[in-house]
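Please read the structure below before turning to the comments.
The other protein chains are all here in position, but one chain of the complex has been omitted.
Chain lettering (A and B) follows the sequence in which the chains are written, and residue indices restart at 1 in each chain.
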Amino acid sequence: MRYPDVVVVGAGVIGAACAEALSAVGLHVTVLDRGPLGAGTSAAGEGNVLVSDKGPGPELDLELASLRRWPDLLADLGADVEWDAKGGLVVATGETAARTLADFAAAQRTAGVDARPVSPAEAFDLEPHLTRAVVAAVHYPQDAQLQPVLVTKALLAAVRRRGGTLRPGLRATGARLVNGAVAAVRTNDGEVPCGAAVIACGPWSGEVSAAFGAPVTVLPRRGVILVTAALPPDTVRHKVYDADYVGAVASGNADLQVSTVVESTAGGTVLIGSSRERVGFDASLRVEVPRALARRAVGLFPVLADVPVLRAYGGFRPYAPDHLPIIGADPRCPGLWHATGHEGAGIGLAAATGRLLAELVTGAEPHVDPRPFRVDRPGVCG
Amino acid sequence: MRITVDGEPHDVPDGRTLAGVLIAAGRVSWRTTRNGGRPRGAFCGIGVCFDCLVVVNDVPDVRACQRFPVDGDTVRTQRGAELPG
Partner (left out) sequence: MRIVVVGGGPTGLAAADAAARAGADVVLVDSEPRLGGQYHRGTEQRVDPRVRHLPDSTVWAAEGLRLHVRTGPADSPHRTGRVLDADALVLATGAHDRVVPFPGWDLPGVYTAGAAQALAKGQGVAVGRRVVVSGTGPFLLPVADSLVRLGSEVTVLEANGLTGWARHPRAVLANAGKLGELAGYASLLRRVRTRSAVVAAHGEDRVTSVTVARLRPDWSVRAGTRIAVDAVCVGHGFTPRLELAVGLGCRLEDGFVRVDATGATSVPGVYAAGEITGIGGADLAAAEGAVAGAAAARAPDPPTGALRAVRRGRQFAAALAAAHPVPSGWHGWLTPDTLVCRCEEVTVRDLDVALDLGAADGRTLKLVSRAGLGPCQGRMCGRAVADLAAARLGHPLPDADAFHRRPFATPLRLGELADTPLHPEEEL
């Protein structure tokens, strides 16, 4: 039995993408997860691949790189992950929001985003059921959606095809070091000797990295999504956002933050997000959250008022204090790597994250600037 | 009381649900499924299976086995997924 070159701890979309990229360059990879594969935060999101919500900066650069990578990666995987290049539409229903939106879109264009202002009439052409209270809108043709559980499974399947090993139900408890470097990953069922380990545990990365003796600060941010009954196919055609979405992502405010995101799925249901709360890992229902989501969704799409809402589901987004992903080598422990902290953008960022992590591990030229994501930065490490 | 179902008038005795009205009138189905276009009517009869959905006064997704009609209700077959109004 051959020991893996790399053990990836965490079989969510980020861990899966890292494992796929590492296996693609010939490394032997084992992926562990304390639970089933792809059953954590990756199974709780909408499957967003977005540029529309990101202002100029490292995260946007990573997203644009990821967007360039996804089509080739999906072609390699050969799996149907319900990729839908549906595009996004951000709308403002008040003058202040309209001005903020216009400024934001202009800044995004300088960074390479295709952000096209459209008139209200054009917005109604794009979305016939949109509220007539819209005064300004921006169309983002690059926004896309995929099914996160399918893509995670497809990435992991590629790892297995290339001789890698998947081990769900195995909890990593730390590392065995030799001369201060990772020599094995300890688990609840024995050791896995390896040349390197990657911690990609999403909101649980803080806890797992601490167990490895190399803590990084990653905190959970609760998000809830409502799901309607299946509606006629073209009811909502794009990802449609209220212009206040941007503010909610960047804020560290502990209180409930809600801004509207409405979109259809391949199954015909409409998803309504998005909420952000700092309630630790408390998954219990707080009715004020779905109520706020419903209120704003009906505001954007009045026809939804009489539509049944079947369920709400939620997850915990992993965020670093400075709201940037953490991708790179641990400065304290040779052989230990981190890939986490993607907050609400993990699905979209997975393709570039995996590629970048593999480049860093193998010493290849990184295709994006890795410095903003380095582990050794204020607030993240130690 | 009187209601119309797919344009046809029906007299409704007290205490009868829409499903009771339809089944007593010989109907077994009043909806078509979204994917296969297959007919459905009542199945569980107690409001848990959501098969017996029908459009009442332009609002779809009403369980016929749970809904008691009121005079003047307009009921029609639901075709796949429908929007209200």
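We adopt the following convention: a residue touches a chain if its C-beta (ideal position, glycine included) is under 8 Å from a C-beta of that chain, and two chains touch if they have at least 3 such contacts.
Not measured: the values here are computed from a predicted model.
The missing chain, though absent from the display, is touched by one residue of A:Ala24, A:Ala43 or A:Leu256; that residue is A:Ala43. For the options A:Ala297, A:Val368 or A:Cys381, the residue in contact with the chain missing from this view is A:Ala297. Residue-level contact of chain A with the missing chain is found at 35-39, 43, 147, 149-150, 153, 156-157, 168, 226-230, 267, 269, 272, 284-288, 290-291, 294-295, 297-298, 304-313. For chain B, the residues touching the absent chain in the complete assembly are 15-17, 19-20, 23-24, 28-29, 33-36, 38-51, 53, 59, 61-63, 65-68, 70, 84.
Please note the rule applied: only the chains that are shown with their structure count from here on.
Computed centre separation for the pair chain A/chain B is 42 angstrom, with centres defined by C-alpha atoms. Touching chain A in their complex are the following residues of chain B: 34, 59, 61, 80-85. Interface residues of chain A, counted against chain B in their complex, comprise 229-232, 235, 268, 303, 305-308.
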